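The structure follows.
A protein chain is absent from this complex, but the other protein chains hold their places.
Chain naming follows the written order as A and B, and within any one chain the residues start at number 1.
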Amino acid sequence: MLMKRNPQLNAHGELIHLLSIEGLPRAVLTHILDTAGTFLSVNDREVKKVPLLRGKSVFNLFFENSTRTRTTFEIAAKRLSADVINLDIAKSSASKGESLLDTIANLSAMHADMFVVRHSESGAPYLIAQHCAPHVHVVNAGDGRHAHPTQGLLDMYTIRHFKKDFTSLSVAIVGDIVHSRVARSDIHALTTLGVPDIRAVGPKTLVPGDLKHMGVRVCHSMEEGIRGADVIIMLRLQNERMSGAMLPSAGEFFKNYGLTDDKLALAKPDAIVMHPGPINRGVEIDSTVADGSHSVILPQVTFGIAVRMAVMSIIAGNDA
Amino acid sequence: MKILIKNGRVIDPVSGRDERADVAIAGGRILTIGVVSPDFQPNRVIDAAGCVVAPGLVDLAARLREPGHEHEGMLESELNAAAAGGVTSLVCPPDTDPALDEPGLVDMLKFRARKLSLCRLFPLGALTRGLAGETLTEMAELTESGCVGFSQAEVPVKDTLVLMRALQYAATFGYTVWLRPQDGWLGQGVAASGAVATRLGLSGVPVAAETIALQTIIELVRITGARVHLCRLSSAAGVALLRAAKAEGLALTADVSINSLHLTDVDIGFFNPAMRLTPPLRQGADRDALRAALADGTLDALCSDHTPVDADAKNLPFGEAEPGATGLELLLSLALKWGADSGLGLPATLARITSAPVAVLGDALGSLQSSAGRLVEGGVADVCVFDPEATWVVKPGVLKSQGKHTPFAFDATGTALPGAVRATVVAGNVAYTAAA
Partner (left out) sequence: MSTLTLDAEALYAELRSGVSALWRPGMALMGVWSGGAWLAERLVADLPALAEAGKPGVISSALHRDDFGARGLASGTDATKIPYAVDGAHILLLDDVLFTGRTTRAVINELFDFGRPASVTLAVLVDRGGRELPIQPAFAAAKVALPAEQKLALARDEAGRFTFSVRAPRG
C-alpha cells in the first residue's frame, strides 16, 4: 500500500505542521530545541515581542478544555506579535452541532493562518491538516491519548538544559502511560534523541506489556523503575481510571507508585523530577518532592513558552 | 429474453468445467453450455472473447441501508453496484432501521428488490427483536417471508442464556444463525490491539474479544446442535479455534471480508478513516492465517462486507468515524488478487465467491440451491462475464454505490485492481453491461 509522506513535512523536509513527534528526524527536533533557546532570551528583554508573526491570526481551537495550555500558547503567539483568537468548543453530548470540518472551513474563511488544536480524539489534528487550506499551519496541542508534541519538546528542552547529553541517560516515566499523550510524545522524542534507557513504570492496567513496542522497558515495580534514573517524569493520574476498573483508589496508587523522598533516593543523587502539570499532590507525587531541590516543574513552564514560540515561528516560516 | 454468450472461457467450479464454450440462455435458465444450436435466435449477444464466463457472484454480506438509512444508500444504487460488481445474489444483514424483525419489512424489501431485477436479495432476519438481545423474533414467520437465516449483525448478545435459547429455538427448525464473534465488552475499542494502536493512542480490541466469543459460540453449538455461520473472522487465533471445531464435526461455516483478507493495522497510516472497520484490521500474521484458511477451506467464503458510509460520518477523527467500507464492486477483483497471490487457479478462486457461499446458505435457498453459484444446463441463468486481464483503478466517481469510501481507493494505494466485469446476467436478464 502506498504510504503517504509525513503530512507534517513539506516536499523539502521542512516542518509545516506540528502534529506528532514520531516521524520527525532528529535534526528537526534539535533545530526546534536550539531555536527555543533563542526565544528564552527574548523573554528576558524589556520588550518581550518580536514581529515574526505580525499580522497573522492564530486560532486556539480547544475542543477539550485546558486553560493552562491555551494560555501558554496565547502568550507565545502574542510574543511573536500574532493576533490570537480563542475558541472554546466544548463538545456537548446533547447535540452533535457543527462538524469538525465545517468548523475548520468557517474559520479558514475568516483568514486564519494557524490553528492550535486540542481534541479528545486521537488523530483529529491530522484530519484538520488534511482538509485546511494549503497556507494554514496546524499545531497539535493534544489529541486524545496520541500526542502532545509541544509538551514532549519542552520536556526534552528541560532535560537538555539540566543534563546536556541525551545519549547517556536513564529516564523513567511513571504513571498512567497507556492513556497519556504526554508519555507517547516523550517516548518518541527520547528515542529519536538517542536516550538508551527508557523505563515505563506503573501497574499492568496502566502500563501494559504492549508498550515495549515503542522502545521502552516496562517495569511494574516502582523501585526497579526508578533505580539509577537521571530523569523521572511523573504523569498525572486522572479520576476516570478509578471508575474504569483500572485502579482501586488514588491512595493505593500513591502507596505503590507515588514519588516520595525515599523512592527518590533510589535514583541518581542529581536526578531531576519533572511533571507536565497540573500535579495531584499526594496522588502521584509527594509535596516535599514537588517543592524540593530535584524538582524542575516550574522551569518546565518557562521553557514551554519559548518552545511554543520556536514551533510557531518555524512552521509559519515554511511553505506547504 | 434470449441471450447468447459466445467465445468465453466457461468456468464452473462445482463441476470442474473450464473450457472455451458458448452459453445460451432463455426463459431465465441456461439452455446450453457448449456448442449452441444454430436455430437459437438470441435477442442479445454478448461477445465474451478474452473473458471468463463464471457463475454470478454470491456475496454473503452487503448492506443496502434500506429501510432506514436512505441517505446512505438507496436500494437502487446499491443493487446497481452489485450488478456492476458481477454479484447476482447477496445476503443483507438485519441492522436496518428499523431492524428486520417483522415479516412485513422483509416482504417489502424483497418486493422492491424483485422489481428492480438487478440482483437476488436474501435478507437475514434479526435473531432478537430490535437486535436488543432479549426476546426472540418470529423466526418461522420471517423465514416464510424469505429470510435465509438469523443474525445479530454487529450487536453481540451479552446474555448467554438468551443466546443459548436463541440457538436452541433456531436448531429446532434447522435455521442457521449468523453470528459475528465479538465479545460485547472487550470489543469496544476502535482499532486492533497491538503496536499500531498503542503508538497511535487508539483504544484497542484485543484478539481475546474474538476468541472468547468464538469459544462461547462453539460451546453453545456443541450443546444445542444449532447450525452457525461465523461472520468476518479476523485473527489467526480465531482461525485456529474454527479449524479445531470443524475437525470435531460441528455444524459451523465461516466467512472473511475482503478488507481483512488484504489489509493490516499498519494501513491505518495517519489515522485514515477509510480504515475504520469492524472487525478492526489486525496484524500481518493474522492476515496470513486468514489467507491460508480461505485457501484450505477452513474459511468457507469471501464476502465484501459492503457498508456504504456517508461522507459526513467518515470525515471525522478516527475514533468517531463510522466503521465500514464500500465493497460490492471490489469483491471480484480482490478475490482474483488473493487467488493470484496464493497461487490458486481461477476455478478455486471463483469457488470462494460462488459455489462456497451457496453451500453456506444451504437449503435456505430452496430450489435455487441446486443451481445458484453454478453454471449448469437447466439451472438458473445467473452469470458474470469478466475480463481477468483488465485492470481498473478505484476512484469515487467510478463507483455506482453511494458509499464512496474504501481503503483500496487509488489515492491511498496507488495501485490498480485486476479483473473487470463486462456483463452480468440475473435470472436471464442483463443487469449490467460495461461501457465499451
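Going forward, contacts are C-beta pairs under 8 Å (C-beta built on N, C-alpha and C of every residue); 3 or more make two chains touch, one makes a residue touch a chain.
It should be emphasised that the depicted structure is a prediction, and the values quoted were computed from it without experimental measurement.
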* Visible chains that the absent chain touches, using the contact criterion stated earlier -> A
* Quick one: say which of A:L52, A:I89, A:A105 or A:A250 touches the chain that got left out. => A:L52
* To do: Can you list, in ascending order, the chain A residues touching the missing chain?
  => 14, 35, 37-39, 41-42, 45-47, 49-52, 313-314, 316-318
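Note that in this section only the chains that are shown with their structure count from here on.
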* **Where chain A and chain B are represented by their mean Cα positions, the distance between them in whole Å** => 44
* Along chain B, where are the residues that touch chain A in the complex? -> 193-195, 198-202, 263, 267, 269-271, 273, 312, 315-320, 412-415
* Taking the complex as given, what residues does chain A use to touch chain B? -> 1-4, 6-7, 22, 99-101, 119, 121-124, 126-127, 131, 143-147, 178, 181, 184, 208, 210-211, 213-214
